[in-house]
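The complex is shown incomplete by one protein chain, all other protein chains being positioned as in the whole.
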Amino acid sequence: MLTFERSGWEVTGNTFWGACLEFFDSLLRGIGQVMFQNNSYTGLLFLLGIACNSWLFAAAALVGAASSTAAAVALGAPREQVRSGMFGFNGVLVAIALLYFLTPSPLTWSCVVVAAAGSSVLMAALMELFKRWQLPVLTAPFVLTSLGFFLATARFGRLQSTQMLPTAGLPKSTLVEGVVTQTTVWEGTLNGVAQVFFQGSLLTGALFCAGLLLSSRSSAVLALFGALIGVVVAWGMGAAEPAIRAGAFGFNSALTMLAVGGVFLHTSRRSVFYAAFAAALAAVVHAALSAALAPLGMPAMTSAFVVVTWIFVLAARGFSGLRPSA
Amino acid sequence: MLTFERSGWEVTGNTFWGACLEFFDSLLRGIGQVMFQNNSYTGLLFLLGIACNSWLFAAAALVGAASSTAAAVALGAPREQVRSGMFGFNGVLVAIALLYFLTPSPLTWSCVVVAAAGSSVLMAALMELFKRWQLPVLTAPFVLTSLGFFLATARFGRLQSTQMLPTAGLPKSTLVEGVVTQTTVWEGTLNGVAQVFFQGSLLTGALFCAGLLLSSRSSAVLALFGALIGVVVAWGMGAAEPAIRAGAFGFNSALTMLAVGGVFLHTSRRSVFYAAFAAALAAVVHAALSAALAPLGMPAMTSAFVVVTWIFVLAARGFSGLRPSA
Partner (left out) sequence: MLTFERSGWEVTGNTFWGACLEFFDSLLRGIGQVMFQNNSYTGLLFLLGIACNSWLFAAAALVGAASSTAAAVALGAPREQVRSGMFGFNGVLVAIALLYFLTPSPLTWSCVVVAAAGSSVLMAALMELFKRWQLPVLTAPFVLTSLGFFLATARFGRLQSTQMLPTAGLPKSTLVEGVVTQTTVWEGTLNGVAQVFFQGSLLTGALFCAGLLLSSRSSAVLALFGALIGVVVAWGMGAAEPAIRAGAFGFNSALTMLAVGGVFLHTSRRSVFYAAFAAALAAVVHAALSAALAPLGMPAMTSAFVVVTWIFVLAARGFSGLRPSA
C-alpha cells in the first residue's frame, strides 16, 4: 500500500514495484538533501529546475543518485539513512560535476557510476570518522571524489576534460574588473542558489527556491540571504563582476548560511548573526581555496562551505552562547 | 579592587573600568601566550619589543588581540580561557601577519578585525576537535586564517599584497649561497626569537628573551637553544646564509623546543633530547613546507612548529620513556 506523507511517500508490503517506488523516493530525497531537505517533493522540484536548464544534467543527477544509493544498499548501509537520502546527495553532485567538467563518452558515464558508488564509501568512512564529534559529513565526499577524477585526466589519455575546467596556472594578484550594479547583485544571488547544482540560470534558481519553500520557509530565506551576503562580500573585496553575477560567490555562502543558521544549530538571534559571519567568511574562503587549486587547474566547488561549516559547527560546542539543534 | 599578582592583575567588583582593565590584562596575556607565557608583564615586554621595531605592528598586535578576545567573549567562550589569553595569541599573530603581507588600507584593517575574530572561531573548533587527545591547538588558527586572506588576494582586486609575499613559482633545487660565519649564527639565533612575531631585529629578539626570563628562566634558555639548533641544522644542510641570518630557520625551532621541551612534556634528560630532535626536524619541515607553498606564493609562517609539535606531543603518549606534563 502506498501512503503519501508531507515529505514523500512510504510503501508497506513487499512487492517489486513497491521496492522500486521506495528506491525512487530515496533518490528524490537524495536530490533534496543537497540543500538539507529530506523531502521528495522538494527533490522533484530541484530535478525540474535542473531539467529546465539541461536534460543532460537532470539525467546525470538521477544516475548519480541511483548509483550511490544502490552501492549503499548493496554494502548494507543503515536503512533509515538510505531512505532519507543521505547516500544520494553526494552521488547527485558527483554525477553533475563529472559531466560538467569531462566530455561525455561511455568511459565518462562509467566513471560517473563508479565515482558515485565510491562517494558512498567515502560518505560511510567520514560518517564513521566524525561520529565522535557528531559532525556532519556534508558534501566533502562529492568534492574529494570529483577532484580525484578530474586530476586523473592528467595521467589517463581517454579521460578528457571540457573547457569548463580552469587551466592550471600560478595564482597572482588581480585587479577590480567590471562594475557591480543592482542587476549583478540580484542575478548573483539567484544564480548563487542555482550554482549549488552547477546551474547558471535564474529560472533554475527560482525553482530551487520554490523547492526550499515547499519544505521549509526559513530555509528558502536563509539560502537567499546567504547568497546575498556572499555577493556583497565579494563586491566589497573587489571580485570580478562577471564571476559575482554568475553566482560564483553565492553558492558556498548560501549553503553555509543554511547549514549553520538553519540546520545544525538551535536558531536564535545570536545563531543567525553567527551564521551570517560564517556566510561572509565562506566567500573569502572560497576565493582562497579557488586560488589554492589554481596550480592544479581544479575548481573549488563546495569546499568552502564544507570547511567553514565544519569549523562553525564544531566551534559552537565550545561557546555557551550557541546550542546544537536537537 | 585591583590586586597585582606575579603573572598579571585581577580586579574584584564589577565596574566599567575594572572590566576594561581585566580585558587589557587578557590582551597582554594573549601576547605572552604566543610563546606560552600566561603573564601580562611578559606580554608587555613582548609588545615593547615589537614597538621598538615598528609602531604599526605594535598597534596591529593590540587590535588583533582585542578583536579575537572580544569575539570569544561575545560568543560565550569559557572565562578562564579568555582570561589566560588563549583567545588572544592567534589574533595577535593574524593581525601582524596581515599588515606584514598586505598593504595597509581601511579594507586591510577591516580584514584584520574580521580575520582575528575568525581565528577565535577556528581556535574553538580545533580545541573541540583535539579535546579527546588533549592536543594543544597552538598557532594553527593563525596560520590557516592568514593563508586564507593571503590566497584571497588572487581573486579580490581591492586586497593588495606587499612585496614581502613571495612570488608564486615552482620549487627547484638550490645551491649553497653565502658563507656562514659566527655572526650569522648568533644573529640568526636572536633574530629567530624575534621572527616569532615577524620582527627582524636583534634588539626585539633581546627584549623577547627578557620577557621570557621574567616569567620562566628555562623558557628563555629553551627558546634560544631551539633557535640555535635550527640555525645549525640549516647551516649543515646548506641553506642560504641571508635566510639563516635573518632568523628564517630559527623561529619554528625555538617554538618547537619551547613547546616540546618545556610546556607539554614532563621535563627530564630524555625529554630535552627528544625536544632537541624535534627542533632539528622543525628546521627541515620548515624548508619542506616553505617549498610546498612556493607554487602558491605563500609563506609557511609557524606551520612547521605546529606540525612537528603535534607529532612529538602525540607520539610521547605512546612512548613509556616520556610523560605529559601534569
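As written, the chain order gives the labels A and B, with residue 1 at the start of each chain.
Assume a contact is a pair of C-beta atoms (placed from the backbone, for glycine too) under 8 Å apart; a residue touches a chain by one contact, two chains touch by 3 or more.
None of the values given here were measured: they were computed from a predicted structure.
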item: Sole contact to the chain not displayed, among A:27, A:50, A:63 or A:77; value: A:77
item: Touching residue (missing chain; options B:79, B:131, B:217 or B:317); value: B:317
item: Chain A, residues in touch with the chain not shown (by the definition above); value: 74-78, 107, 114, 117-118, 121-129, 132, 147-161, 167-170, 295-297
item: Touch list for chain B against the chain that is not drawn; value: 132-133, 170-177, 234, 236-240, 243, 270, 274, 277, 280-281, 284-285, 287-292, 294-295, 310-312, 314-315, 317-322
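To be clear about the criterion, only the chains that are shown with their structure count from here on.
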item: Centroid distance [mean C-alpha coordinates] between chain B and chain A, Å; value: 36
